[in-house]
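With one protein chain removed, the remaining protein chains of the complex are shown where they sit.
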Amino acid sequence: MFKKVHVFRVKPGQELLGEIERCCSERGITSGVIIGIIGSVENARLNFLMSLPGNYEGVGYPGPLEIVGAQGSVTLKEDSPIIHIHIQLSGQGLCRGGHLAKATVFSTAEVVIGELDYQLHRQYDSYTGLNELVD
Amino acid sequence: MFKKVHVFRVKPGQELLGEIERCCSERGITSGVIIGIIGSVENARLNFLMSLPGNYEGVGYPGPLEIVGAQGSVTLKEDSPIIHIHIQLSGQGLCRGGHLAKATVFSTAEVVIGELDYQLHRQYDSYTGLNELVD
Partner (left out) sequence: MFKKVHVFRVKPGQELLGEIERCCSERGITSGVIIGIIGSVENARLNFLMSLPGNYEGVGYPGPLEIVGAQGSVTLKEDSPIIHIHIQLSGQGLCRGGHLAKATVFSTAEVVIGELDYQLHRQYDSYTGLNELVD
C-alpha cells in the first residue's frame, strides 16, 4: 500500500526532475510511484529510445506547454536513488511525450508521489542497456 | 495515504467536470488526487496557458475522442472546493491535452479519486495569477 501520499508544488523557473529528486531526498523517499504531475513548462527535453541496447535521442521542446500528466517510480540501484519519469506535454499545436530528461517549470508543477511500504530495486540489464526494474 | 479510493462512472451526455464536482460534494471529498479518468468524449474544451499572469486560451475539440487519461487534485481555497484536472484526448487524427474546462461524455468516463488523509489547500499567487497549491 501507499504508506504516505506526498503532494508538493515545484515553482516557476525550477528544474522539475532535479526538484523532485531533492524533495525525495529531503523526505527520505526511496521507494514510490509517481502517481501524477500536472502544470506547465517553459521548456523541456525528452528522450526517445530508438534501438537496443540503450540508444536514445534527446529532443528539446520550447514552451509554454501544458504538463498533461506524468507517471513513473522512485527506486534504488544498489544504494543510489533512480527517479524514472515519462511525461506528456501539449500545446495547441503540438503534443508529445517521452522520458523526462529535464524541464523548466513555467507556472507550476503539482507532483503526487505514493510512497510504498516495500523497497523497489533496479539493476543493469545488458539486453536493453538500461537500469530495469527488478520484480 | 488514500483513506478511500472512489471509482465511479460519468454517463453519456453528462458534463464531466460538473459531475465530478457533484460526486465530490455528495461524497464529502474535499482533499484528494485524481488518479485517473478513461472513456470518451463527444466534445471538450481545453485551456492552454499562454503567458503569465494567468493568460490562457480555450480551444474546443469536437469528438468523438478517447479520454486517454487525466490527473489532478481536489483541494480547498478557503472553504471552497477547487477541482483541477488536466486531461489527454486522442482520435486517429488528433491528439491534444490540457486543462479541462468542460467536456460532454460520449460512451463513459471512469473516474478514480484517491481521498487523502490530510487537507490540501490552494491560495491565489500574484506571480502566476492562478490559485496555486500550498505545500
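Every chain is named by a letter (A and B) in the order it is written, and numbering of its residues begins at 1.
By our rule, a residue touches a chain if its C-beta (ideal position, glycine included) is under 8 Å from a C-beta of that chain, and two chains touch if they have at least 3 such contacts.
For clarity, every value in this text was computed on a predicted model and none was experimentally measured.
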Touching residues on chain B - with respect to the absent chain: 1-5, 7-9, 12, 35-38, 40, 64, 66-70, 88, 90-92, 95, 106-108, 110, 112
Interface with the undisplayed chain - residues on chain A: 1-2, 33-35, 48-52, 57, 59, 69-73, 84-88, 95-99, 114, 116, 120, 127-128, 130, 132-135
